[in-house]
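The complex is shown incomplete by one protein chain, all other protein chains being positioned as in the whole.
Chain lettering (A, B and C) follows the sequence in which the chains are written, and residue indices restart at 1 in each chain.
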Amino acid sequence: MRELYYGEAIREAVRQEMRADERVYVVGEDVGTYGGVYGISKGLFEEFGDKRVKNTPISEISIVGEAIGASLNGLRPVAEMQFSDFITTAMSTLFDAAAPFYFRIGANLPFVLRCPFGGGQRIGPYHSKCPEAWMFHTPGLKIVAPSTPYDAKGLLIAAIRDPDPVIYFEHKKLYYELKGEVPEESYEVPLGKASIVREGSDITIVSYGWMVHLAREAAKLLEKEGISLEIVDLRSLCPLDEETMLASFKKTNKIIFLHEAWLRGGVGAELLSIICEKAFDYLAAPPIRIGAKNTPVPYSPLLEDDYLPSVQDILEAARKLKSA
Amino acid sequence: MRELYYGEAIREAVRQEMRADERVYVVGEDVGTYGGVYGISKGLFEEFGDKRVKNTPISEISIVGEAIGASLNGLRPVAEMQFSDFITTAMSTLFDAAAPFYFRIGANLPFVLRCPFGGGQRIGPYHSKCPEAWMFHTPGLKIVAPSTPYDAKGLLIAAIRDPDPVIYFEHKKLYYELKGEVPEESYEVPLGKASIVREGSDITIVSYGWMVHLAREAAKLLEKEGISLEIVDLRSLCPLDEETMLASFKKTNKIIFLHEAWLRGGVGAELLSIICEKAFDYLAAPPIRIGAKNTPVPYSPLLEDDYLPSVQDILEAARKLKSA
Amino acid sequence: MGRHLKVAATENRESITIPREKLLSMYYYLLLTRELENRVLTLYQNQNPMDPLIVGKGYLSTGQEAISVGSSSTLEKDDWFCASHRDMGAHLVRGFTPREVFLQYGCREGSITKGRDGNVHFGDINRHMIPFISHMGANLPIGNGVAAAALYKGEKTVVIAPFGDGAASQGVIHEAMNYAGVFKLPVVFVLNNNQWAISTPISRQTAAKNLYERAIGYGFPGKAVDGNNVVEVYHAVKEATDRARRGEGPTLIECRTMRLTGHGTHDPATYVPKEELEMWKKKDPILVCRHYLTEKNLLSPEEDKKVQERVTAEIDDAVEYARSQPLIKPSPELDRVFLKM
Partner (left out) sequence: MGRHLKVAATENRESITIPREKLLSMYYYLLLTRELENRVLTLYQNQNPMDPLIVGKGYLSTGQEAISVGSSSTLEKDDWFCASHRDMGAHLVRGFTPREVFLQYGCREGSITKGRDGNVHFGDINRHMIPFISHMGANLPIGNGVAAAALYKGEKTVVIAPFGDGAASQGVIHEAMNYAGVFKLPVVFVLNNNQWAISTPISRQTAAKNLYERAIGYGFPGKAVDGNNVVEVYHAVKEATDRARRGEGPTLIECRTMRLTGHGTHDPATYVPKEELEMWKKKDPILVCRHYLTEKNLLSPEEDKKVQERVTAEIDDAVEYARSQPLIKPSPELDRVFLKM
């Protein structure tokens, strides 16, 4: 099958949905002729013009506000944060206006907020954040975070068609580093369905985003040591596919939670809690969480590597669990 | 000893620190002649004037910004959010400017941000939030949440004297409903020290804020059933007193985590994870979390009661653990 | 503060005539709003706290009704209104019934938010009423989005987005107005300058001489009107909605008035100078409107009495009805935060 980069898959999803549905349009900073700072909307302006590829002032509040208002008024906006870090400037619009909207008044908001996130790019504390735990804790926002070009396309199409607000976390490091098979036609990867990206028998590792690839790398290395890792890629954090995670865990009885975000109060803590609450008796060893250090993302490559979760961290966790 | 309301204890802490230290001052909305919407700064304007009790426009960004800038320039601002819910409008200032400041440049910010939080007041989704998990996940912010008048005073004094930014979560429901002994003189309750507010032998319950009182109530009822609850009041979430929590748990081997905030991705998940990671072998039963439902805070009393954690929830959890 | 009271002389707008029914309808809604909110206050002050009809707190627009009634009266059915907390008038104009309002206040079965949100925080997307969000200016960027979608779809609808003099200090308002300017969005920003934000007078809210002049910084027109004169408010806002409908972009209308009650039902507002209140009470929008109608021979004393009786009866009925309805009870359906779970 044809291969696309992760970033290209995202673009294709947007383009196909725009072609298929007049209500779908793009709004964000520098998304026009520039094509977005990571080039994700390249060519869209040329194809669809400035009505459907709307280049905005520096106003995250307005971008999220437009997503809310336009989705209320019949459209399907695909809004972009230039970096997910900047959502803090529109936090009230996202958390106070969008998130509780359906609860308060029963009106749904079919918009997508694309949030390029994550580190490994040597661009420091303000361009590398993984802020998903803030949203995860906040009722009313769906959250997805694809790890492959295939999922990137399919999840984005599903997100655009979903009737509720979806925060779509796309990992910047994967844009033009990761290639994979992507069908040409349009397809959905349903929200709320995890995937087993590697079957294994000894230990389950649950992850999402870039970190899934670290897990894959670790799994290959561990195989040589005779440790078999099963990798669950959550793909969606909300809705959360507890079943797939629990089923995998009940098979292996040992589990690692891996994410790039800060460990403390991160999504991993919730996942661990769910395992303890719903499958405690299956635990053959204490579950292990791996996440980033509890500091801002450092700029220097040496410091950032030290800050981020590493393959080595996974190896150590797996060895510990294996021998437990 | 003299008794004060929780709200009065907070006011006394501010007043005493203002008297003792010229650098300490108050800044926030309606804190002037009005004395704050909950009357916490009543009388301060009259005593200290508008230089030291600074009534601001509706500009949470400016309030947090002033706290940062003034603390950089030698003062000790005690800033107030009118309701902790409104911090979302200044999230970037808090998360992007204040939190990483020390990490980025090595300059500390000795300010306190007072955040009245919590529900039970029948004022709905926008005036009842418990947003501490957002801050808890974010490196660089100290977080305290007193449950008694004694702690309210001592923790606030310690927070004001602390060289780093402290988010001080004060529970609105306790302001004028809870009275307790408070020494007249100035004293500190150190940040990062939990307290055992009730000794018990069967089950540890870890909580903070208003919920500690629900735990107390439940403990009394459970005593009659022959279940002995030990209550750990964390008081600080950051720094976190893991030792006290772990020590209590290692004694009882059974544990409940209770908070008013949304359960999903809440602080309880982290506490549960810490127990599993650091004292797994002591677990005689699956740990249990209790928190609010995963919805905005409803306005209607019936709905809010249904939304909030209840004494009944604690009783059920304790019975389940007891018989486990 | 005094400096904020002067209102730029309004041009002679007698040329745009308002049909008699519109004038009478506005008068009716002024009265209805007043009566409804007076009742909210007296109920709040006299109710059994264990069985309240006014749950939590109430927010009133007493003395400022002309802004909400006058501005919303310019709208067509398909236009949109993004409510602030002083917009009971607009809710009534746009078709909410007093019964619905008291059901909402009382968290009763049949209330539009079903008890999930309270007091003035209600709306209905089908009626193109966007509910108030507490964080003050929070509705403006949503109004922009609604307006952007109207442009996108080629519809000629417009949006009214009101906010207060206190809210005017917030960043969200700046972002929204600047954005509306760039895209020439069909939005009319209605600034309710009632000179207070809870206990903070406008002089401590901004050093600006005239808030409407902020429009200069966004590249669209701004003007001030007497917010206690429903006819003037209507004229100014109508001119702006017409402009918006023609595709010429947003306008900022600063309506000058005074908050005659406390910030909410719980606030005695002792901080507001008595003389100021007294002065403004003489400019009560209902008196102003009645005087206008009488002068123009559009309303006889008998007709006036009839409207007043009608209004009282409606509110009596609404209160009684709301009281007769059961409280909303928790149910899984009410816990939904998504349309598609």
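The rule is short, and it goes like this: a residue touches a chain if its C-beta (ideal position, glycine included) is under 8 Å from a C-beta of that chain, and two chains touch if they have at least 3 such contacts.
Fair warning: this is a prediction, and the values are worked out from it, not measured in the lab.
Taking the complete complex into account, the chain left out of view touches A, B, C. For the chain missing from the display, the contacting residue among A:I196, A:A247, A:A285 or A:L303 is A:L303, taking the whole complex into account. If you put the hidden chain back, the residue from C:R86, C:R214 or C:R290 that touches it is C:R214.
Among B:L72, B:A247 or B:A285, only B:L72 touches the chain that is left out of the view.
In the complete assembly, the contact with the undisplayed chain comes from B:A97, out of B:I10, B:A97, B:I123 or B:M245. By the touch criterion stated above, the residues of chain B touching the omitted chain are 25, 51, 54, 56-57, 59, 61-62, 64-75, 77, 92-93, 96-97, 99-100, 102-108, 139-140, 142, 162-164, 239.
Touch with the hidden chain on the side of chain C covers residues 169-175, 178-179, 181-182, 184, 204-209, 211, 213-214, 216-220, 249. The set of chain A residues touching the chain not shown comprises 29-30, 32-34, 37, 55-59, 61, 85-86, 88-89, 121-127, 293-296, 298-303, 306.
Throughout what follows, only the chains that are shown with their structure count from here on.
When each chain is reduced to the average of its Cα atoms, A sits farthest from chain C. Put simply, the C-alpha centre of chain A and that of chain B have 31 angstrom between them.
Separating the centre of chain A from that of chain C, both taken as means of CA atoms, is a distance of 41 Å. Residue positions of chain A touching 2 or more other chains, listed in rising order: 92, 96, 99-100, 103-104, 139-140. Within chain C, the positions touching two or more other chains are listed as 113, 116-117, 121, 133-135, 171-172, 336-337.
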